[in-house]
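Missing here: one protein chain of the complex. Every other protein chain is in place.
After this line comes subunit A, so read on.
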C-alpha cells in the first residue's frame, strides 16, 4: 500500500509542476513574439524575487492570498464555485474597519471583535447565495458574482463623509476612521521590514481547514456532498443545509482575507484597499489542489510572480507579461489536473487488475499443489 501512496504524492506533484513548466515555456514564446529575450526576464524576476526585502513582501502578500485560496477551496470541496469571495472580503473588511475606527477598546478585546465582525459580514454575504441556491435553485456562480457588484455599490455609498467615511487631515482622501494604534495586529520585525503577524492566523486557518475536512464528521459529510450529491443524500446528509452551512463558512473565511491588510498595514478602508483578491483566490485554490499546503505554495508562487513583475517594468519589459504567466499557469493547471487524474485512475485500475490476476494465479497454483 505504501507504494501506491508514494505514487499518489508523485502524481499530485506532477500536475502543478507540469503546469508551471508549460506556463513558463508559453510565456517564453510570448516574449519572443514581442521581440524580447525571455530567459533574461525570468532571471530578473528570480533575482529580484529572492532578495530579502522581496521575501518579506512575498510572505505578507501570500498571507492574504492564502486566506482567499482557503475560502475558495472550501467551496470547491463542496462542489460550490464561490466567485463571491471578492465581494465578501471587501464588504467584510469595510464594516470591520468602520467598527474598528469607531471603538476605542483595549486591543485584546477590540482585535477579536474586528475579526469576528469581518467573519460574520463575510458569512452573511455568502449565505445569501447559499439560501438562494437551496430555496430558488439559483446557481451560486451567478448570485455571488452579482453580490460582488452589489458589495461594490454598498461600499461606494457608505464610504462618504457623513456616512461611514472620514476625510483625512489633508482633505484629499476618504477612508473609514483609522483604527487606533492599540488595535493594530502584532508584527515580526526583520531587517528589511516587518512580517505581518496575521500570518499566524492564516496558518491556524490552514490547520483548522485540514483538521475539519479530514478528521471530523462534518468534514466528511461536506466532502461527501462535494463528491456525490446523490450518495450524500442517501447516506443521510441534509444536502441543502450543507450547502448553506458551507457557504457560510466559506464566507467567514473570506471575511478574514482583508484582515492582514487592515490590521497590519492600512488600518483603514479606503478607495485603494486591494481589490480582486477573491479571483486570485480561485486561481490559488486550483493551483493548490484544495490542499492546505498546496494552497500555501500557490499563494507564495503568486506573490513571487507579482513581486517580480514590478522589477520587470524597470528593465524595459512589459509587466503584463506576469499576467500572462499567471493566466497560463491556471489554464495549464486545470488541464494538467484532469490529465493526471484520469491517468492515475486508469493506472490504479490496471494495478488492481494485475494484482488480482496475480492473486488468482497464485491461488490456482496452490490448489493444484495441494
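FYI, contacts are C-beta pairs under 8 Å (C-beta built on N, C-alpha and C of every residue); 3 or more make two chains touch, one makes a residue touch a chain; residues count from 1.
Throughout what follows, contacts and distances are computed from a predicted model.
Missing chain, UniProt protein name: "Sugar ABC transporter ATP-binding protein", from among "Sugar ABC transporter ATP-binding protein", "PqqD family protein", "Succinate dehydrogenase / fumarate reductase cytochrome b subunit" or "Phosphoribosylformylglycinamidine synthase subunit PurS". Per the touch definition above, the residue from A:237, A:256 or A:283 contacting the chain not shown is A:237.
Screening A:149, A:207 or A:357 for touch with the missing chain picks out A:357. When the full complex is taken into account, the listed residue touching the unshown chain is A:224, out of A:148, A:224, A:246 or A:266. Summarising the interface, subunit A meets the missing chain with residues 1, 4-5, 214-221, 223-224, 227-228, 230-231, 233-238, 345, 348-357, 359-360.
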